[in-house]
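What follows is a single structure, written as structure tokens, with notes after it.
A protein chain is absent from this complex, but the other protein chains hold their places.
To keep things simple, chains are lettered A and B as they appear, and every chain counts its residues starting from 1.
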Amino acid sequence: MSSKIKETVQKLLAENKIKGFLGLREENGHIMPHLFCDPKELDALSLGDWKKAGDTRYPLNQLMIRLTMEYPEETFAVLVRGCDERGLKELFKWKQLNEEKIVPIGMGCPDELAKACECEKPFPDSLIDGPKGGKADSQKVTRIEAMDLDARLQFWKAEFDRCIKCFGCRNICPMCFCNECSLEEDQLVGTGEIPPANPTFHLARAIHMVGRCIDCGLCEEACPADIPLRTLYKKVAEIISKEFGYKTGFSVDEKSPFNIIEVK
Amino acid sequence: MEFKTVLTSCPYCGCGCGLLLEVLDGKLVGTLPSKTSPVNHGKLCVKGWTVHEFVTSPNRLTKPMVRKGDTLQESSWDDALNLAATRLKEIKEKYGSDSIGVLTSAKCTNEENYVLQKFARAAIGTNNIDHCARL
Partner (left out) sequence: MTNSIEEIEGADCILIIGSNTSIAHPLIATRVSRAKARGAKLIVADPRKIPIILQSDLHLQQNLGTDVALINGLMHIILKKGWQDQVFIDERTENIEALKKVVENYPPEKVSEITGIPVADLEKAAEYYAKAERASILYTMGITQHTTGVDNVKSLANLAMLTGNLGKESTGINPLRGQNNVQGACDMGGLPNVYTGYQAVIDQAVRQKFEEAWGARLPDKIGLTATEMFPAVLDGKMKALIILGENPVVSDADCLHVEKALKAIDFLLVIDIFKTPTSDLAHVVLPGAAFAEKEGTFSNTERRVQLLRKAVEPPGESKPDWQIIQELSSRFGYPMDYASPRAIMEEIAKLTPSYGGITYDRLQGDGLQWPCPNTEHPGTKFLHQGRFTRGKGLFSAIEYKPAAEIADEEYPFQLTTGRVHVHYHTGTMTRNSPSLEREISECFLEMHPEDAVELKVADGDWVVIASRRGAVSSRVKLTDAAGRKTVFMPFHFLESRANILTNPAFDPIAKIPEYKVCAVKIQKMDPSDKSILSSASAH
């Protein structure tokens, strides 16, 4: 547990700069999201490193959206890693969160985690504690690209065949905030079947992650079928970066080419 | 203001997945898979993801009801419980303990099942107790 993070939050709460801190709480070996409003509760604060670094991460930004809808006037702090902070930047631009009301409390990811995630930037700008690790290249995308086109299609179709249509990839995604979801459009993806339309269901979601996916990997962790969704979305991000020169979540003011909301 | 997540166990199939219920100011607003549960390690099926929907359904029963002719009408707990206890006692006295049967529930807790089979056996005096294990 990081004392620096705890002290920072304690100070913010004591000085009434925030109404609460959305982080993780540990109790009897279980870790769960929690809004800390009282500094005394912070003894139960966890950074989500349960058995290994970052293995107990939750979509805190998604919960923050819900919280600020109920309390739009309040200011909250939230625990962020590099990916979560990329998410915050996009959510500000997509008008899902108000930049002036959110205080990011940043932690850097250890090397081991950064490598496992093949993370482009494994630390947030608002770094309070933890390392400032370097960029890790994506070998997972490279490995799949080494296959010829037919083999690649067969690979993905076999992966998607295990899908049980739990919607977990969408439900846990901190960037899936639409009120209406294409995955529930009967014209696009029929209802009642598992696996769902293959490959339409997963490709539809991949396309909708364009300019949204901040490569946090929560989708893949939530997938009961262990489909390598993160690799799929990494490829999508790579295409966007190459074709449109846009890197999701890296800038506060530059907007995704697919974001039609005006930025001040 | 209070926002917390409460760890509990899924009410659907026998897997027993760990769920985190999202509670905002005393209201159930969502569900997350528990990452630390030994069964599901942060994954859920479509039913597990949506448990908050039936719990918060407007169709939930909220009051005891007793039959008046062809219809069921709202009643107080006292009246409903007294009526049930009286009718069961009458039937036990008139026809014997084995004229009463009890179906306990694979959807209720161990403690509730225990208390109900104890009621059947010790209070009513019958082993006519079963549940939907076969269904």
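Throughout what follows, contacts are C-beta pairs under 8 Å (C-beta built on N, C-alpha and C of every residue); 3 or more make two chains touch, one makes a residue touch a chain.
Note that this is a predicted model, so its numbers are computed, not measured.
Residues of chain B in contact with the chain left out of this view: 6-18, 21, 23, 26-28, 37-40, 43-47, 50-55, 57, 59-67, 72, 77, 80-85, 87-89, 91, 94-95, 97-135.
Residue positions on chain A in contact with the hidden chain: 27-30, 161-162, 164-167, 184, 191-192, 194-195, 224-226, in rising order.
Note that only the chains that are shown with their structure count from here on.
Between the Cα centres of chain A and chain B there is a gap of 36 Å. In the complex of the two chains, the chain B residues touching chain A come out as 1-7, 18, 20, 22, 24-25, 29-30, 32-37, 40, 42-46, 48-49. Contacts from chain A toward chain B in the complex involve residues 19-20, 22, 25, 27, 29-35, 37, 50, 55-59, 63, 66-67, 70-71, 74, 164-168, 171-172, 221-224.
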